[in-house]
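Below are the C-alpha cells for one structure; questions will follow.
One protein chain is absent from this view; the other protein chains keep their places.
Read from first to last, the chains carry the letters A and B; within each, the first residue is number 1.
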Amino acid sequence: MTTETVRPRRPRNSTPPIRAKARRAPLKRRKSLTLTVLCTVMLVYSLLPLAWLAINATKSQQNLFNSFGLWFKGFGFFSNLGDTFSYEHHIFARWLLNTLLYVVVGAGGATLLATLAGYGLAKFDFVGKKAVFATVIGAVAVPATALAVPTFLMFSKMGLTDTPWAIIIPSLISPFGLYLMWTFSAEAVPAEIMESARMDGAGEFRTFFSVSLPLLGPGIVTVLLFNVVTTWNNYFLPLIMLKNQDWYPLTLGLSTWNDQAHTAGGDVVFNLVITGSLVTIIPLIAAFLLLQRYWQSGLSAGSVKG
Amino acid sequence: MTITRRRGVLLGASALAVALAATACGSSSSGGGKSSSGSSQAASVSDADLQAALSAGGNLTVWAWEPTLKKVVADFQTKYPKVHVNLVNAGTGNDEYKALQNAVQAGKGVPDVAHIEYYALPQFELTKSVVNLDQFGAAALNGTFTPGPWNSVQADGGVYGLPMDSGPMALFYNQTVFTKFGITTPPATWDEYIADAKKIHAADPSVYITNDTGDAGFTTSMIWQAGGKPYSVSGTTVGVNFAGDAGTQKFATAWQQLIDGHDLSPVSAWSDAWYQGMAAGKIASLTIGAWMPSSLESGVKSGSGQWRVAPMPQWTAGGKVTSENGGSSLAVMKASTNQKLAYAFLKYATVDEGAQTRVDNGAFPATVKQLNSPDFLNKTDPYFGDQKINQVLAQSASEVAPGWSYLPFQVYANSIFNDTAGKAYIGGSSLADGLKAWQDASIKYGKDQGFTVK
Partner (left out) sequence: MASPPLDLARPRRRAGRRRGSLAGWKFVSPFMALFALVFLAPIGYSIYLSLYKTQLIGGTHFVGLQNYSDALKDSQFWTSFSRVALFLVIQVPIMLGLALFLALAIDSGRLYGAAFFRISVFMPYAVPAVVATLMWSFMYGTQFGLVRDIDKHFGVTLPDPLSPHLILASIGNIVTWEWVGYNMLILYSALRVVNPSLYEAAAIEGAGQWRIIWSIKLPALRPAIVIATIFSIIGSFQLFNEPSILKHLAPNAITTYYTPNYYAYSLSFDGQQFNYSATVAIIMGVVTMIIAYAVQLRGIRKAV
C-alpha cells in the first residue's frame, strides 16, 4: 500500500527509542531565558491566589481576620487540618470518600464513553454523524443552570434524587471530552494502521482496544484529567440533587460550612473552609502528577516523541 | 382589609397577660384570640391526639439550618423514643427555599417540617405548600409567643407556622471604638446616629459606624420602625407603595445622608470581610436582630469584652418603637404524611421543652415565658462586659411596631432589591428613587404572577 511509504515511522511496533531520542534532543538543549521569564509572569499570575490559599490554611480563625493575607501569622496548619477532619464527627472524611467515588465512577466512565464515541465519530462514516455533532453542540449550548429544575424533576420522578446516582449519571457525559477525543482520534490514529489490523482479521472493537487505544494515550489522559477535575469540583448539580449530607461531595460540604457564617448563631469556621479547600486540591495535584507522564513517554504515540 | 395586621394590634395588648395560661393549655377549641372573618378551620385534633401520635412514633424529616435544633432533636428522641427525626440541613435561607420549592413541585422528597423565615412564609402559604396549623389547635397558642413573631406566622385567618425565634432590633456597638472617637453614650436617635457616623469616619476614614451595601431585610426593618407600611396584603390583592409612604421617606432621607457622605463601610453583611471589619474595629456597630450575640461571639472572638447592646435608635427623641429583623418559624409541609406527629414536634421545639433548650444554647426566644423569665433577663455575658443584654433585647421585643406585613412574594422581591434600590449605593440613583424602582419591579412581578395590584 502506498500509505506505508508515506508514513514509514508508524508501524505497530513503536520506533526504537534511540532514534526517538536523537530526533528530539537538539530541540531540548537550547533553553531560552526570555521565554522562561515570560512564562514566569504567567506563573506568578496563576499561583498568587493559590499562595493566598496555602498561606491562609496555616492561620487560626482569629488570625485570619487580623493579619496580612499574603503572609503568615502563627502556624496552625496542623491544628486546622486536625479540626477539618474531626469537625462534626469526621464528616469531612466521608465527603472525601464520596468525592472519590464520584470521580472514579463518574470521570472514569465519562472518559470511556467519550473515547469510544469520539473515536467512532472520527474513524467511521455513518448515517447521522452530522446530526450527532449538531445535537451535541446544540444541547451543550443550552445553559445548564436553566436545565437544573427540569433535570431535578425528572430525576425525582425516577427516584434518583438524594442518591449517588443523581451525581454519577450526569457526570458520565462529557460533551467536551467527546469533541476532544474526536479531534485527537482524527489526528492520532492513522487509517492505515486500522486497515492493517482489519486485514489481520481483527474486529472493530479489538482493533480499537489493541491498536488505536494506545495511540490515543495523551488524548485520553487529557480528557480524563479534565473529567476528574470537573467531577471533583462539581457543585451545582449536587446542590440541587442532594439533601442528605452523607452523600455530599467535598465542594457541597465545604459550602455548608461556609454558610454557617451566614446565619444567626452559626459556628464561623472560615479557617476550616480554607484548609478543607486546600486539602481538596491536593488529590488533584497528585492525579495530575501521576497522569502527566503519559504525555511524555510510555504509550506508543508519546514514546515516538521521547 | 388585612387580617394579620389587625390581629397584631389585638395580640400586642393581650400577649403578656395570657402567656402562662397558654403554654399549659390543652384546649381543643379553635377560637382563641381570633377576631374576624376567614375560613377558620375548627381544630380537629386534640392534645390527647398529639400525645397518642408521639407514643405511636414514626419518622419525621425536618429541614432546618438552625444550629440549636440539633440538641432539641436529640432530647426529643430521648423523650419519645418511638419517633425518629431525621434533621437535614438543606441549605441556609434562600437555598433551602429553592430546594423546598423544587421538592414541592416534584411531589417527592418534601420534608415533614421545614424551617422558614417569617418573610418567606407567606409565599409558602400562598402556594399551599404548608398546612394551616389551626386544625391542630395552634390558635390556642395565642399569647404564648411575643406579638411580632405571632403576627408573622398568620395569614388569611390561619396559623402557618410556629415561631421559633425572633429578631427584635437593637444597636450592637463596639464600646471601645465608640469611646476612642469620643462617643460616650450610644446614639439614642437616628439624628445622633448620623452625627456619630460622620464623626467617626471623619476622624479615621478607615473606620465606619456600620456597613451597608444595600440589604433588603435591613431596609424593610428600618422602614418598619419608621412607621412605614409600604406593603398591603389581603388575600391575592397586594399593594406596594414606597414612594408615597411616610415611613419610607423618613428612612430614605436619613440614610441618604450616610450614603452621600460615604459613611457606610462598603462591605456586605455575613461576608468574611464583614467579620474581619468587626474584628479589626473598622465596623463599629450593627443595628440588627436580637439573635446576633451568638454570631458575634463565634465570628468576632477578638471583640470579646468590647461590645455592648443599646436600644435601637429612635426616629423621635424619647420614642419607644422597634421592629423585627429576621426570625424564623417551623412549618408543617402539606406533603407530609404524618402531619399530626410533625405538629407535635413543632410544639415540642417551639413551645415546650425545646424552647428552653434553644434559649440555653444561645437562641433568642419568641416565647413570652422564656423572654420574661428572670434567668434569661438577668443573664450576663463577659463578651458584652457582663451587661444584662437580654433586658435590652426583651424590651425591644415588647416595643415592636404593629401592623407590618411582607409580600406573599417577598423572597423574589428581596432578590431584586440590589438590582433596583441597590443602585443608590453605587451612585446610580438616590435611595428614594431606588426604592421607587424596587416598588415598580415588585408590582410588575406581582401582576405577572396574577395578583391584583392596588
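Convention: a contact is a pair of C-beta atoms (placed from the backbone, for glycine too) under 8 Å apart; a residue touches a chain by one contact, two chains touch by 3 or more.
None of the values given here were measured: they were computed from a predicted structure.
Not every partner is drawn; the one left out touches chain B at residues 94, 98, 101, 123, 126-127, 206, 213-214, 236, 265-268, 271-273, 276-277, 280, 282, 408-409, 411-412, 415-416, 418-419, 422-423, 425-426, 428, 445, 448-451. Within chain A, the residues in touch with the undisplayed chain are 3, 6-7, 9-10, 20, 23-24, 26-28, 30-33, 35-36, 38-39, 42-43, 45-50, 52-53, 68-70, 113-114, 116-117, 119-121, 123-129, 132-151, 153-154, 169-170, 172-173, 175-176, 178-180, 183-184, 186-188, 190-192, 194-195, 204-205, 208, 218-219, 221-222, 225-226, 229, 232-233, 235, 250-251, 254-255, 258, 270, 273-274, 277, 280-281, 284-285, 288-289, 292, 295, 301-302, 304-305.
Keep in mind that, in the parts below, only the chains that are shown with their structure count from here on.
With centres defined as mean CA coordinates, chain B is found 44 Å away from chain A.
Chain B contributes residues 63, 65-68, 88-93, 95, 99, 102-103, 105-109, 165, 167, 270, 272, 275-276, 279-280, 289, 291-292, 294-295, 298-299, 301-302, 326, 362-363 to its touches with chain A in the complex. Interface residues of chain A, counted against chain B in their complex, comprise 61-62, 64-66, 149, 152-153, 156-157, 159, 161-162, 239-240, 243-245, 256, 259-268, 270.
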